[in-house]
Structures are given as structure tokens and as C-alpha cells.
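Every protein chain of the complex appears in place save one, which is left out.
Labels run A and B following the written order; every chain starts at residue 1.
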Amino acid sequence: MEFTAQIIANYLGGTIDGDPDVKVTTVAKIEEGFPGALSFLANPKYEPYIYTTKSSIVLVNDDFVAEQPITTTLIRVKNAYEAFASLLDLYAQSKQPKSGIEQPSYIHESAKIGADAYIGAFSYIAEGVSIGDNVKIYPQVYIGPNVKIGNNVTLYPGVVIYEECIIGNSCMVHSGAIIGADGFGFASGADTNYKKIPQIGNVIVEDYVEIGANATIDRATMGSTILRKGVKIDDHVHIAHNVEIGENTVMAAQTGVAGSTKVGKNCMFGGQVGVSPHVKVADEVKVGAQSGISGDIRKPGTILLGSPAIEISKERRSSAVYRNLPELMKKVSELERTVQELLQKLDNK
Amino acid sequence: MEFTAQIIANYLGGTIDGDPDVKVTTVAKIEEGFPGALSFLANPKYEPYIYTTKSSIVLVNDDFVAEQPITTTLIRVKNAYEAFASLLDLYAQSKQPKSGIEQPSYIHESAKIGADAYIGAFSYIAEGVSIGDNVKIYPQVYIGPNVKIGNNVTLYPGVVIYEECIIGNSCMVHSGAIIGADGFGFASGADTNYKKIPQIGNVIVEDYVEIGANATIDRATMGSTILRKGVKIDDHVHIAHNVEIGENTVMAAQTGVAGSTKVGKNCMFGGQVGVSPHVKVADEVKVGAQSGISGDIRKPGTILLGSPAIEISKERRSSAVYRNLPELMKKVSELERTVQELLQKLDNK
Partner (left out) sequence: MEFTAQIIANYLGGTIDGDPDVKVTTVAKIEEGFPGALSFLANPKYEPYIYTTKSSIVLVNDDFVAEQPITTTLIRVKNAYEAFASLLDLYAQSKQPKSGIEQPSYIHESAKIGADAYIGAFSYIAEGVSIGDNVKIYPQVYIGPNVKIGNNVTLYPGVVIYEECIIGNSCMVHSGAIIGADGFGFASGADTNYKKIPQIGNVIVEDYVEIGANATIDRATMGSTILRKGVKIDDHVHIAHNVEIGENTVMAAQTGVAGSTKVGKNCMFGGQVGVSPHVKVADEVKVGAQSGISGDIRKPGTILLGSPAIEISKERRSSAVYRNLPELMKKVSELERTVQELLQKLDNK
């Protein structure tokens, strides 16, 4: 696709400083610009780049005043960042959506599939599956028996959904994510051999959830493992059996939540965080990367860091002392010596 | 499936308090019960729920005495938990096992496949593969050249087994697990480029092993990476080349064991544990979540925590002091001041 500055300015309701006929085909960061790209300037920190950028068009805020000559074409809009984001959306949506059923694919005769579906080659849709409208199933996806999928869902290549799981509307699941594999449950017997505890529950993923590549959401022993509306989890995140993650909680890559833990809504977890089993985490809790949560977090909005995690400013103070522990130990040794000398002096007086 | 209280009581050798004709189709926790579900009460902590549960049937111990009116139907058995577990097994086994070979699938003419196999569509079985009886291979599985698989094995969708690997009897491998990919071995040359060291060994998985979703077990450089009988590893666990994991050792999600390390039998590792290369870990060692093992653990039964991991009670005491390090530092500073004053006072006397 190719757009002129004029077309973009018209679409955004902006005004042009420069060449209305200059054309762009893609977008770029202002500091990485090149001819044919459109960029934006919102953060004043990046203003120096507007005098040197090679991008053909830059979106700026209405009130931007240039302090040096500018060679790129400007489009002035009310809010440059929002205008850029709306163009990004337009760009992303402009890709012709896939549709139709590619061959060979395996669709059980009892499966129900809604309107405007795309089902890629080598995908497998088992008996009793029900799929809503406008669902895009890329190649090599597996959907197990009796799985229910809502409308406007995208499943990228290689996604696996085990039997009986439920996926809401407007969800996106990236490649290699496994939804509904058995929870890790074994009973130790009289000998040292473990006996598998059947995992007969399922996974429920509510609306507007995004699941990253190679993430794993295990099915419940009984009942359901639940990702509430709007949850976003990154690549390699592991959600164990019977866990519940509250609405709009986000978790960065490689974080793991152990069995039966309940995490509140609007929480933010950094990467590589671990949460112990059977823990309750309140709403709006923020957890720094690599932290370990080993007990209930009862106060909403708590900000935590460390393993075991404590209140972040406390952790930072402890961590600062930790870096100087050898000096602290030396001070204590010197104190001990001085106090010994004092004791002797005192005895001698 | 649908069962009456009478049928279940007969099967379990129990007695009924209530309606012998009430029907159930599934199971639920007593606190999450609903009409049509069967629950159990074993832990006295949950007793209050028996007066409010919506489950249609609850299994209780023979000696249970109700202290309030009960509306659900009770089945009295010797051990309510064990009776429930046996019903769970029955429920899990009652699912009609898959069988037959779905099309399209790719089975090399030289592959040998035992009795009662299920081979799902889009699965690939290479030359020289040998597969035992009663093996269930779900769709989109890859089994490389000369792989040997025992009896009663289940491979879920998307499992990959590289060439020459050996899987024992009664193993279960969950979706996305990769067995036998190359170990991470490179030699640094004269320049800064690395030269790949060919990884020509294999992986041996003994009997009764369960491997979680998206786990990776790398093949040995030479010889074998080995998971001994009864090992259970959770989702995202990484086992590097030439590692050996002893009998009945269990490892929770996202744990990683580096190259050539030997872990003993009956060990228990929490989630996100890391073990350094070329380390020996004794039998029955327990390691807390997020710990790091960087040297040999020689004493069987040691319980470890922390990174680097130390004996758990020692780590907990250190960790408790760590949380109060700023206070400790303040005390030391105050002591220094007091001691200075003391020195001056003494000099003045």
C-alpha cells in the first residue's frame, strides 16, 4: 500500500507542512527513519531527530515549533501519538484477513463452525467442537473434543487446546501455546512410586485474553483453571491447575503461577516471577521481575520485589546494604576489636 | 455418563443416606458443588460445606455424624477420599480410548506398530521406528528415524521425538514437549566464531515417566541423556545433554538442569530451580522453588533453598536478617558513634 501525505492528513484531520504528494509505504521510529516511512514525534526527548530523520513524513503535535530547518514533510495533528496509533491499527487491519478452509485439514463431522472462518491446512478439529464467527485457525492447530470457542478468535500455527476447554470472544493465542494439558498432580503411594491423579477439569479463557507463544495453561484437577476477561500473558508463561487470574492482569514472559493460586485483577507481573501454590494475591498488585511470591498478598496495590518478595522500597534498601555486606562485616569486626581494647583500657584504669 | 447413587454405592460397597435414585454426571469440589455433581468430604475443615453444598451426592466416611440437616444424598464408605479417587480413576478410564489410524498421516513402510494403536492425523512416523502395543499418538506428533517406543505410551498433539531416542513403557508426554533436540555444545575457535559440536547421542526415557507440556529433553553429545523410571517433570522443564535424573524424582515447572549433571532418585525440585552443569545431587534431596544449585549435594535428604542454595533453615534465617539489613546497618552505625564517644570519654578521664 502507498499513501500520500494529503491522504493521511485528510484521514487524520491534520494539516501539512511540506510536500502533500510525498508517498509512504510503511512506518518507522523517528530515529530509525528512511525514505518511504512515516514516523511521529510526541516525546520532546526525541525532538532532535526531527531535524535529521530520513522518514518522508512525521506526525507532530499542533503546537510543535521547529527550531532548525526541517526537510521531512510534517503533518500536524492534535495528538501525534494517538494519530500514529490509529494509523498503525489501520495498517494492521488492512491486511486481507484469511478465510476459507484449506486442505488437507481434519474437521470432525460433528464440529460446528461459524461464519467467515479460516481453517489452515493440517489443523485438526475434533468431535463436538463448537466455533463461533470470524475465527481464524492457522495451520497445524489442534482443537480437542468438545472445545468451545467464541467469536473473533485467532489461533496461530501449532496452538493445542485439549478437550473440554472453553475460549471466549476476541481472544488471540500465539504459536506453541498449550491450553488444557494435565495439571502436575501425583499422589505418593506406599512405595516411592507416584500415582497419577486424573486431571478431569478444564481451562476457561474469558473474552479479550491474549496468550503468548509457548505459554502453558494446565487444566484443573476438578473444576476449572480460569483466565478472566482481558488477561494478557506473555511467552513461556506457565499457569498451573486450578489457578485463577483476575481481570486485566498482565504477566510478562517466563512467569509461573503454581497450583490453586488466585491472582486478583489489574495486577502487573514482571518476567520470570514465581508464585507458590495455594496463594491469594490481591487486586492491583505489582511484582518486579524474578520475584518469588510465597504467601498471601492481602493489601491491594502492593508493589513487591525480591525472592521471597517484600515491599519494593524495603527490598531496595536491603539490596543496597547487601552489595556492601563485606564492608558491614568489616565494620563489625573493627568494632569488636575496638570494644575489646576499650574493655582492657577500662580495666586498667 | 450418568450414575445413580445406588449404582455408585454398590460399586464402592457403601450405604446411602438419602435418595438412591438421584443421578450424577460429573464430580466437583464440595465447596463448588452443583446439581448433578458428586463430591466428597474427608478433611473436617470442609465439614461446614456439607450443609450448604449443591452437589447431588457426597461421599463421607462411615463415622460421619451430621450436626445440622443435610439436603444432599450421602454415600457412607470406609475412606471417603480413597473412594473418591477410585471413582476419578474410573471416570478417567471410562472415556472411550482412541484407536485406529487417521488420515492423512505419514507412516514409513519400515515402521513397526503394535496392537491397539491410535495414530492421529498429520502425525509423522519415520523409517525404522518401533512402537509397542496400546500406544496413543495424537495428531501432529513427529517421531524421528529409529525411535523405539514401549507399550501403553501416550503422546499428546505436537510432541516431537528426534531420531534414535528410546521411550519406555507407560509413559505420557504432553503437547509441545521436545525430546532429543541437540544439546547446546559449541567449541570456540581461533576467531570468535563458534563451531558446533555434533550431538550424536540420544535420550532414554524409562518406564512410567510423565513429561509436561513444552518441556525439552536434549540428546547427549555422546551416550545418553536419561530419565529413570518414574520420573515426573512438569511443563517447561529443561533437561540438558548428558544429564541423568534418578528414579521417581519430580521437578516442578520451568526448572532447568544443565549439561552432564546427575540428579539422584526420589528428589523433589520446586519450580524455576536451576542446576549448574557437571553437578552431582544425592538421593532424596528437596529443593525449594527458584533455588540455584551450583555445586555437588552429597548428603541424601538435604533440603535446600536460595540461590546459591544452602540448607533451608540456614537460608530462612539469613533471609529474615536480609529483610532487616537497613536496621542492622543503622545499629552498626550507632554502635560506631557510641564507641567513638566512649573512646573520647575514656581519654578525658
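The rule is short, and it goes like this: a contact is a pair of C-beta atoms (placed from the backbone, for glycine too) under 8 Å apart; a residue touches a chain by one contact, two chains touch by 3 or more.
No experiment lies behind these values; they were computed from the predicted model shown.
A.B. asks: Which of these touches the unseen chain: B:S56, B:N169 or B:N214?
C.D. replies: Once the missing chain is taken into account, the touching residue is B:N214.
A.B. asks: With the full complex in mind, choose from B:A42, B:I70, B:A181 or B:I303 the residue touching the hidden chain.
C.D. replies: B:A181
A.B. asks: Among A:F64, A:Y156 or A:Y194, which residue is in contact with the omitted chain in the full complex?
C.D. replies: Touches the omitted chain: A:Y156.
A.B. asks: Could you please point out the chain A residues that touch the chain left off the display?
C.D. replies: Interface with the chain not displayed, on the chain A side: 27-29, 32, 85, 88-89, 91-92, 102, 104, 120-122, 138-140, 156-158, 172, 174-176, 208, 210, 212-214, 230, 232, 234-236, 247-248, 250, 252-254, 265-266, 271-272, 289-290, 307, 319, 322-326, 328-329, 332, 335-336, 339, 342-343, 346, 349.
A.B. asks: Contact with the hidden chain only, please: which chain B residues?
C.D. replies: 104, 106, 122, 124, 140, 142, 144, 158, 160, 162, 176, 178, 181-182, 184, 186-187, 192-194, 196-198, 200, 214, 216, 218, 222-223, 236, 238, 240, 254, 256, 258, 272, 274, 276, 292, 294, 307-308, 310, 314, 317-318, 320-322, 325, 328, 331-332, 335, 338-339, 342, 345-346, 349
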